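The other protein chains are all here in position, but one chain of the complex has been omitted.
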Amino acid sequence: MARKPKQSTKSGLPPGRVVYIGNKEDSPVRITVIDYDSNDLKEISVNNVQDIAQYQFTQTCSWINIDGIHKTDIIEDVGKLYQIHPLILEDIVNTQQRPKLEVHDDYVFIVFKMLDYDYATNEVIIEQVSMILGHNYVISFQENIGDVFEQLRSRIRNPESRFRQNGSDYLVFALLDCVVDNYFTVIEKLDEQLEEFENDAFNNPGKHIAERLNKIRRDTIYIRKAVWPLREMVNHMLSGDIKPIKAETHIYLRDLYDHTIQVLDTIEMYRDVLSGIMDVYLSNLSYKMNEVMKTLTIISSLFIPLTFIVGVYGMNFEHMPELKLANGYFMIWAVMILVALIMFVYMKAKKWL
Amino acid sequence: MARKPKQSTKSGLPPGRVVYIGNKEDSPVRITVIDYDSNDLKEISVNNVQDIAQYQFTQTCSWINIDGIHKTDIIEDVGKLYQIHPLILEDIVNTQQRPKLEVHDDYVFIVFKMLDYDYATNEVIIEQVSMILGHNYVISFQENIGDVFEQLRSRIRNPESRFRQNGSDYLVFALLDCVVDNYFTVIEKLDEQLEEFENDAFNNPGKHIAERLNKIRRDTIYIRKAVWPLREMVNHMLSGDIKPIKAETHIYLRDLYDHTIQVLDTIEMYRDVLSGIMDVYLSNLSYKMNEVMKTLTIISSLFIPLTFIVGVYGMNFEHMPELKLANGYFMIWAVMILVALIMFVYMKAKKWL
Amino acid sequence: MARKPKQSTKSGLPPGRVVYIGNKEDSPVRITVIDYDSNDLKEISVNNVQDIAQYQFTQTCSWINIDGIHKTDIIEDVGKLYQIHPLILEDIVNTQQRPKLEVHDDYVFIVFKMLDYDYATNEVIIEQVSMILGHNYVISFQENIGDVFEQLRSRIRNPESRFRQNGSDYLVFALLDCVVDNYFTVIEKLDEQLEEFENDAFNNPGKHIAERLNKIRRDTIYIRKAVWPLREMVNHMLSGDIKPIKAETHIYLRDLYDHTIQVLDTIEMYRDVLSGIMDVYLSNLSYKMNEVMKTLTIISSLFIPLTFIVGVYGMNFEHMPELKLANGYFMIWAVMILVALIMFVYMKAKKWL
Amino acid sequence: MARKPKQSTKSGLPPGRVVYIGNKEDSPVRITVIDYDSNDLKEISVNNVQDIAQYQFTQTCSWINIDGIHKTDIIEDVGKLYQIHPLILEDIVNTQQRPKLEVHDDYVFIVFKMLDYDYATNEVIIEQVSMILGHNYVISFQENIGDVFEQLRSRIRNPESRFRQNGSDYLVFALLDCVVDNYFTVIEKLDEQLEEFENDAFNNPGKHIAERLNKIRRDTIYIRKAVWPLREMVNHMLSGDIKPIKAETHIYLRDLYDHTIQVLDTIEMYRDVLSGIMDVYLSNLSYKMNEVMKTLTIISSLFIPLTFIVGVYGMNFEHMPELKLANGYFMIWAVMILVALIMFVYMKAKKWL
Partner (left out) sequence: MARKPKQSTKSGLPPGRVVYIGNKEDSPVRITVIDYDSNDLKEISVNNVQDIAQYQFTQTCSWINIDGIHKTDIIEDVGKLYQIHPLILEDIVNTQQRPKLEVHDDYVFIVFKMLDYDYATNEVIIEQVSMILGHNYVISFQENIGDVFEQLRSRIRNPESRFRQNGSDYLVFALLDCVVDNYFTVIEKLDEQLEEFENDAFNNPGKHIAERLNKIRRDTIYIRKAVWPLREMVNHMLSGDIKPIKAETHIYLRDLYDHTIQVLDTIEMYRDVLSGIMDVYLSNLSYKMNEVMKTLTIISSLFIPLTFIVGVYGMNFEHMPELKLANGYFMIWAVMILVALIMFVYMKAKKWL
């Protein structure tokens, strides 16, 4: 099941105060900077937020990636350095955000969800990623240290790559594209599970089917909630109103938009497919019950009347004329076979046999 | 279950006459005033509406909070003092209002719902809050004396707080934000109950499950009805057409808007999750029935034919050849074991065992 | 159940010919006129349409109320007097109209539905009301003689009332408001019934539950159909395009609009609540069935094998060694108790006990 | 069930080639012309399309009605005479059209569905009607020779009728109005069937109920598909952009629009009502099953234990002390009555009796 973080309780605190809401962890925070233009590339790992300051006013494009948002003082330091509004810092550390894009005077704030499939537990993990897109810098915040963006780094290192000819807006596109590509991977895993269950639901309906279908259904609900606002967000990026996003990047964003719609279409379709499987499972339960009941009824209808007949001649009355008959026993067998035949014909007529 | 107040019957009364509609209570009405600017703060508790008059034409921001709307003469006095339209006074005391925002010449009228979770009865309590937002005053009306806004008061008292630099519109935002934060708390409680029921529905399906699921479902319906119009309302506040709301407050309202959407998203999601649990519960009932019926059928199918056979040889006919056979008894055991084996193989083939 | 009038069959007749469609009744038609301005008020009851003519060109506001639309000649006379388009006269007498507002050159035509709850039969009665709103007159048509608007009359008679300061548009508002207030009364009755059924559905599920739930559900469907177009209609009245409706009346109409939305919200909510109760009822049926079947299976599983055993030793074979054993009878009891215990343990393990 | 014509297979044929798609029939084609203005009226029946030519350039309004579209050469001749685009001729003979209105330079093309109720088979028949509305002519095409429009003809013949004062656009309105009035007749028939089934579903649930409900449901689906686009179409006619439709006709079209909406509202409502009846039917099946199972369980629970007891004392062990007791027989009756009482009390407590 999609690991759903608890809703936060923060009522009454003044808005814009940075309080980390999520699973507190002791893990360290990793800060990496890649500073590049078409000619040069510098790549460093810093421990102190002050070490980033040198990249702030350069003309090169800087990608500052911060893995871990539980140390709120680091977030606040970054916020002060880049003059980011306190409400945004609060949004970055609150992992309950709905995906959104906010345009501010000097930068754009983007928050969205990353999906991951945990093969060990068959769980979908939802992680929040925030980004600040400035004129020539991108600051990205992840909840945990991960290697999702490692592929991007190696592409940036290649001097021939599109990154080196484009600016910070292309980097933001690439980060989003990487996340949406990941959605497909997760959906593919769900799809595999669906097919597996479908066979089970048809051939081997057990109690676990309903529960596992519900688990996938709920994963679908959580993924839908995480992905749905992305559509509107990418559409907003395409509107042309957002300064740091250049017209050349639009063709890529349009591609991203198509992918987002495709993810949503696929999720909607899965909901339909899921409810179809559930219906088949339930109707098969009903059908099996019918089969079982028919068997019980056939056996009972055949033998209960016969058992009554033999019971009659097991009575110990002193005067029972039939018992004295020489072939009474065989006559009673004849009667019983007749009764059985009648029941058989009746059930045949009712199409139970 | 969400305590749902009765619909009012007021047909034929002229519109704009102040009649309190709600649970009449004898509890007193509490009127408190906080009057502040960036330098000063006065905080008083008044008994008489006339005592408020002195704060009406000051340049400081005044927050008049009235806990209790059942004494309609007090509401009318306030209405006269601040020249509020009689239809609005009627809306304030009628606790059946749909959340809405009405722009008038000199003030804005806002009405919305506050949710509270009663831990004693596991009930969600819905209370109506109305606000009049004027140039430099806010009048808020609550149904009962509560301490929901106490945290805001202590923040206002702090001379460094944003309240002291901002005007009445920020105060209105803070009141709304406080209420929406409370929604999360209530939703979190429902969420806890949901998880509990989910386990029950899977492992221990009892009659109470359906009823308790229905109770949560209905709570969700009532909350949705209370929260849904808030979205439109906050959006209206962001439209820029409302004079008393200054541009600086927009960034906070946008945050509030995001939270409102999040509440609605979460409620929609819960409806899906709830119906999923209900489906699982019902399919588990079906599955259990199947199991029970299978057991009955297996037992009956095995023993009813055998009981017939032993019945046959319990008959008292004088001439029954088999009874005379030396090993007739053992032969009949052989027959019975054979019959049982055939039934066993049949049921194995049907996958009932 | 909402008394649903039959659809009319009138194919091929030319449009605009006044044919009364509804339940023909012999009851008389009542025509009353109230003519008033801020100083004076005249109130008469007329038998002849010509008697109205005198009020047509006065500067005072006239309310002509016609109870009964089955005498189509009266409607035609009124139509001629006030120069109303024949298609509108047709609409007035056809009680199948959808609520609507039509703006014509000299007047506005409004048609809507009035709900009433018949306590004798627990039925919701839907009645059509039409109104012609002219510059300084209102003509209202009701299907039957009723006393719904009696309260309005007494308010008009009061020289201090808002009616006397306002014109015909306020009168139209007051008529609509009175009708919408009545909706609440009807909904309240449905609500009471709902609560009653809910208890029954949980504690005492009988056959009648489904039928009575369906009856309420259908009432809800009919009410929804009657009320839904009202929203659009009142919104149209608020658009500012309708000449006879003055700006001062807008604040009242806005209030009316809020009430209409509230009625619709409540009806939508009831549909959700109703289907929730139905689900609980069905799941309780399922659950009860489970309980019953479990009992049957327990009894059968315990006693059918034992009955077989005693049957075995009821056989009359001449050579049955066990029968000769001194304590064979007690040994067989021991075996039977063992079998019963095994079944008991098995069923305990299956959680049937 | 609504007779649903087969989808056509025509892939690869060039668009705009007139191929009749429908049930080929040998029945003749009837062509009638009514040519009228306020003074004169000529009414002829022609066999040859060329005979229509004389009415083409007159100033009078001509209504050419063609009953039967299976002779495609006739349609092509008409098309050449009136210079109608080949694609439209294709649409006329293809009876699979969706209702639509197409504005062309010299004429308007309208296609819609006519419903008829076949009392013999309880079937709803859907027939396609197309119309070409030109400056002063209307050409209408029906699939079969019918008498639906006969009433219109007699009204046209009346020199006082509105037809004679109005032009071709009023004729088109009248044809549409006649068709929509027919919808009401068909819906009324469905309504009668619904009421009948509702009683059956409650009192006498048999297998046929589900099938007949499904039949009505499917009729509703087909009717909805046929009627739904009409709304948009009539709205388009009201837009004012369509040259041949004069402003004076708008009041009639508005009336038609209201009727269309009413038909759609009623169909939507029937869907709700239908699914309500289905729910009641299913819940009654469930309830009946419960009753049956309860009876079985009561009988079994009472007698199966007792049968075991009497079985015990039917055993033939040589040493069974109870059998020797003087009043053993009566004691065992006492035991059995006690057991029966206990079962009775138990079932009473479970509310099964």
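For this structure, a couple of remarks:
As written, the chains take the letters A, B, C and D, and residue 1 is the first residue of each chain.
Everything that follows uses one rule, which is that a contact is a pair of C-beta atoms (placed from the backbone, for glycine too) under 8 Å apart; a residue touches a chain by one contact, two chains touch by 3 or more.
Model, not experiment: these values are computed from the prediction.
Considering A:42, A:135 or A:254, the position touching the chain not shown turns out to be A:254 (whole complex). Summary of contacts with the chain left out: across A:83, A:286 or A:327, the touching residue is A:286. The chain omitted from view is touched by exactly one of D:157, D:218 or D:350, namely D:218.
Even with one chain removed from view, subunit D keeps its contact list with that chain: residues 6-16, 85, 87, 91, 96-98, 100, 102, 205-207, 210-211, 214, 217-218, 221-222, 225, 278, 281-282, 285-286, 288-289, 291-293, 295-296, 299-300, 303-304, 306-307, 310-311, 313-316, 320, 322-329, 332. With the whole complex as reference, residues 151-152, 155, 161-162, 174, 177-178, 181-182, 184-185, 187-188, 191, 202, 251-252, 254-255, 258, 261-262, 265-266, 269, 272-273, 276-277, 279-280, 283-284, 286-287, 289-290, 293-294, 296-297, 300-301, 304-305, 307-308, 311-312, 314-321, 350, 352 of subunit A touch the missing chain.
Quick note on the criterion: only the chains that are shown with their structure count from here on.
Contacts with subunit A and subunit D are shared by no chain at all. Common neighbours of subunit C and subunit D, by the contact definition above: there are none. The angle of the rotation superposing subunit A on subunit C, based on CA atoms and rounded to the nearest 5, is 145 degrees. Measuring from the averaged C-alpha position of subunit A to that of subunit B gives a distance of 26 Å. Between the Cα centres of subunit B and subunit D there is a gap of 42 Å. Residue numbers of subunit C whose C-beta contacts span two or more other chains: 286, 289, 293, 296, 300, 304, 307, 311, 314-316, 320. Shown here, the protein chains touch in a chain-like sequence that does not close on itself.
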